[in-house]
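Only one protein chain is missing from this complex, and each of the others stays in its spot.
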Amino acid sequence: MTVVVRTITRIVLPISLVLGGYVVMHGHLTPGGGFQGGAVAASGLALVIVAFGAGRLAGRKGLFSALESLGGVAFAALGFLGLGVTFFANVLAGSGKLFGHPVPYGPNSGDLNTGGTLPLMSWAVGFKVLAGLSAVVLLFALFGGESDR
Amino acid sequence: MIGNLPFVVCMILIALGLWTLLAKRNLIKLVIGMSLIESGVNLFLVSLGYVHGGIPPIYTYAPNDALMVLPTPQALTLTSIVIGVATTALMLAFAVVIYRHKGTLDARKIRDLRG
Partner (left out) sequence: MSRWLAIGAFCLAAGFLIFGAVVLRPFGKPTCTEMDDYFNRYSQPEVAANNVVTAVVFDYRGYDTLGEATVLFTAVTGVALILRKVRK
């Protein structure tokens, strides 16, 4: 691609990754969550694949595969945390541990320390969606040509 | 009839996608028709949960004593959108492989069982 597209990509890529991380992290306070933040971050990586060609990211297929598997296993493992009550029970909500502040009832300004297992699940799903969508775009760019009939 | 205008618009989208599936021959245009039907169904699902004068169901900086919109159709539409993305990716991969083997994208010329 031309010089203009490459320069803009170099500026936009860190902005889009940080914006995706922000949407994932504040999923329990503002509109957003795991899927939306993962899609925003994956759009930045898709811009890199379009602007610089597929050869730039071709050596990192193992990284995408490991990230997606880690996200899926972490999401399933977080369901086993509450197995004393039921599968997928929120045991960290309201107790004093990692994300465990109680929330006052009614409209309030949000506290990041609340939510229980919700932010952890959002991170797991965010990694999974990011790795999955960029892997699909990378596969189409690498192997979708008209060669080898 | 005017009060139900959002529902009618969603049904028009679904009917347009259905016509694209019936009348076009190119494989990529068939994928576009299926994507139109999915968009119409997702829009219809979200518009089912509206309450007159409601605010988004979020308690951060919300005004006091306000009516909230139903949250369940929005949660189910999230799942539906991701499944639509997965289906579209698989259909496009199939279209690429069919073009590689048959040399054409016409849906009426790839019907033989040879090769």
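Residue numbering begins at 1 within each chain, and the chains themselves are lettered A and B in the order written.
Everything that follows uses one rule, which is that contacts are C-beta pairs under 8 Å (C-beta built on N, C-alpha and C of every residue); 3 or more make two chains touch, one makes a residue touch a chain.
Just so you know, these numbers come straight off a predicted model, no measurement behind them.
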* To do: Please give every residue of subunit B in contact with the chain that is not shown.
  => 1, 3-8, 10-12, 14-15, 18-19, 22, 47-52, 57-60, 68, 70-72, 74-76, 78-79, 82-83, 85-87, 89-90, 93-94, 96-97
* Structure fact -> It is residues of subunit A that touch the chain not shown, namely 27-34, 68, 71-72, 75-76, 79, 88, 90, 93-94, 100-106, 108, 110, 114-118, 121-122, 125, 128-129, 132, 135-136, 139-140, 143-144, 148
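We adopt the following convention: only the chains that are shown with their structure count from here on.
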* Centroid distance [mean C-alpha coordinates] between subunit B and subunit A, Å -> 23
* Structure fact -> subunit A contacts subunit B in the complex at 29-31, 33, 35, 106-110, 129, 133, 136, 140, 144, 146, 148-149
* Asked: Which residues of subunit B touch subunit A in their complex?
  -> 56, 58-64, 78, 82, 85, 89, 92-93, 96, 99-101, 103
